[in-house]
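Missing here is one protein chain; the remaining ones are kept as they sit in the complex.
So that you can tell them apart, the chains are marked A, B and C in the order they are listed, and the count of residues begins at 1 in each.
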Amino acid sequence: MALTKEQIAKRIARELRDGYYVNLGIGIPTLVANYIPEGINVVLQSENGLLGMGPFPFEGEEDPDLINAGKQTITTVPGSAFFDSALSFGMIRAGKVDLTVLGAMEVSENGDIANWKIPDKMVKGMGGAMDLVASAKNIIVAMMHSNPKGESKLLPECTLPLTGVRCVKKIVSDLAVLDVTDKGFKLLERAPGVSVEEIRSKTAGKLIIEGEIPEMNV
Amino acid sequence: MALTKEQIAKRIARELRDGYYVNLGIGIPTLVANYIPEGINVVLQSENGLLGMGPFPFEGEEDPDLINAGKQTITTVPGSAFFDSALSFGMIRAGKVDLTVLGAMEVSENGDIANWKIPDKMVKGMGGAMDLVASAKNIIVAMMHSNPKGESKLLPECTLPLTGVRCVKKIVSDLAVLDVTDKGFKLLERAPGVSVEEIRSKTAGKLIIEGEIPEMNV
Amino acid sequence: MKKVVLDADEAVKDIPDNAVLMLGGFGLCGIPENCIAALVRKGVSDLTCISNNAGVDDFGIGLMLKQKQVKKMISSYVGENAEFERQLLSGELEVELIPQGTLATRCMAAGYGMPAIFTPAGVGTEVAVGKEVRNFNGKEYLLEYAFEADFAIVKAWKGDTDGNLIYMETARNFNPLMAMGGRVTIAEVEELVSAGELDPNNIHTPGIYVHRIFQGKDYEKRIEQKTIRKRN
Partner (left out) sequence: MKKVVLDADEAVKDIPDNAVLMLGGFGLCGIPENCIAALVRKGVSDLTCISNNAGVDDFGIGLMLKQKQVKKMISSYVGENAEFERQLLSGELEVELIPQGTLATRCMAAGYGMPAIFTPAGVGTEVAVGKEVRNFNGKEYLLEYAFEADFAIVKAWKGDTDGNLIYMETARNFNPLMAMGGRVTIAEVEELVSAGELDPNNIHTPGIYVHRIFQGKDYEKRIEQKTIRKRN
């Protein structure tokens, strides 16, 4: 069975380590915050200028001056700090953020990512995505293995305009966990009940399969 | 009569305009703060990280966390702001400081300045002087016209290692007020009782004298 | 040194057609509502607006777009605005998209007197086209130039009569950076106090960067995406 979005988020949450500073993109990545393992403390960074992002506010407690990078109303946790957008991207560029999780339309076998623009569609802009992918020391992509047409999103080369080059380190899709290595996508885990063969058939880029591939524990 | 250091400071103070942000160097420039004309409000910047420097504290009210760029204990005035040294030099480089007053060992007729290093003497460093002279939009030098040996300090070319090039706009010495122009030192005013001839004889660099040169009003 | 002006109309009165403006805010958070309204009233046109976003149809910069006052937007993300999309597709509006961190840092660079900065954002993408690429320690960076604006218009929480500013929470965002990047900087604040009433240790924008300041009124502070959790 392919993973649900929640299960993808939950699997990614298992990559978190105590003390990590983490930037979570919009969509599935945001859900990762709901599955932070017991005993692991992470600090969430929001690139509009906050360290220490907390959960959504209770009804009636929304503060218009307090939003996240997705423009959603949020709260803070004790120990939070506000700063301007230049310092925010400064700490990202300086490698102080331990992990960035974001979505993608396409990832290539050498780690290129495309997630901001579709030709002939209205372009809304890259926001902070290009800064994040160019700067983060550890990038995990949360994505569906195939697009709605059934075409693989893990490609030999991206076909869409790039957001960044050679930057993705790991992918957690609805079908598999893969490392992006010098030699291609290395299959690490399969979704429960999903066969290596299915993953192979839905991965257009070079797939490396070595030994037994365990099922994910989600 | 040559001006005293206090009179040089007083004359420079007449260059201040209401609303100016001003950086005053160590020595004679510091004295300028004592002669700010009535009705003129200026904000003093101290490059270690303060806008709104006030006078020295009263005995017993010194605060070790509150010093100026000369490492002297100081106070603040209402409306002051503290910041780090990068922002401090940032606002200087960005041309936000209207006037910088500093001392010099030598100034050349094209506006080069030397004030940080004497060969074969222990070099203490340039501190913020190179940043200030390279960045300030308006630099007035407060200096003696001649050195203790009687040699002119207003030269065709500096002989000492430079602090900055083509940056000095005006000089107020104990003998004269001079603009630094494309064509050399232009004599604007003489100290009371000091003749144009004396100034000419004590200025080694090119001196431009046009029309009557009035006496300073100090 | 008289920085205090009466209101937004006085603050923006000499902004001419074709001016390059920086407008603070992220989404609708921390935007200079009063000045935008005054610019709409004034009807100034052919503006170039440097702003992370372009507002929504009926709020923020969207109000200026509706009046066709904007010639060019320089932003990182411009969704959520139907009129914007219409003008863009019809060619009435020019848009330059810039990575968010690059935009922020280019504004900051002007305020720090740095003519250009290096950033890895956009290397290998269409953003890099025509730009100088330089390798430092094995990593590639783009050379990006500082942004200066004729007028920077920012919104702060508190300000004093000397122009010192303090922002609230994430309404800080681009505001202090743009405050530094304006040849003339206009600040509207929710509360204007006398010089000396703000703690000098907690100033976000020193007054040297601010030329005009006034206390705004009737702040709507619209929320773009109200998200809440349930009480259990």
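Operating definition for what follows: a contact is a pair of C-beta atoms (placed from the backbone, for glycine too) under 8 Å apart; a residue touches a chain by one contact, two chains touch by 3 or more.
Not measured: the values here are computed from a predicted model.
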Chains shown that the absent chain touches, full complex: A, B, C
Touch with the omitted chain, as defined above, among B:Gln7, B:Thr100, B:Ser135 or B:Thr203: B:Ser135
Touching residue (missing chain; options B:Ile74, B:Leu102, B:Leu155 or B:Met216): B:Ile74
Touching residue (missing chain; options A:Ala9, A:Leu87, A:Met144 or A:Leu187): A:Leu87
Sole residue of A:Gln45, A:Gln72 or A:Thr203 that reaches the chain not shown, by the stated touch rule: A:Gln45
Contact footprint on subunit C, counting only the chain that is left out: 105, 112-120, 136-137, 139, 141, 145, 166-169, 200-202
Interface residues of subunit A (partner: the chain not displayed): 18-19, 21, 41, 43, 45, 51-52, 76-83, 86-87, 89-97, 135
On subunit B, residues whose C-beta touches the chain left out of the figure: 46-50, 55-59, 61-68, 70-74, 76, 82-86, 88-90, 92-93, 112, 122-131, 134-135, 161-166
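The rule is simple: only the chains that are shown with their structure count from here on.
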Most distant chain from subunit A by Cα centroid: B
Chain pair showing more contacts of the two, A-C and B-C: A-C
Rounded Å distance, subunit A centre to subunit C centre (Cα mean): 29
Shared-contact residues (touching 2 or more other chains) in subunit C: none
Subunit B, residues touching no fewer than two other chains: none
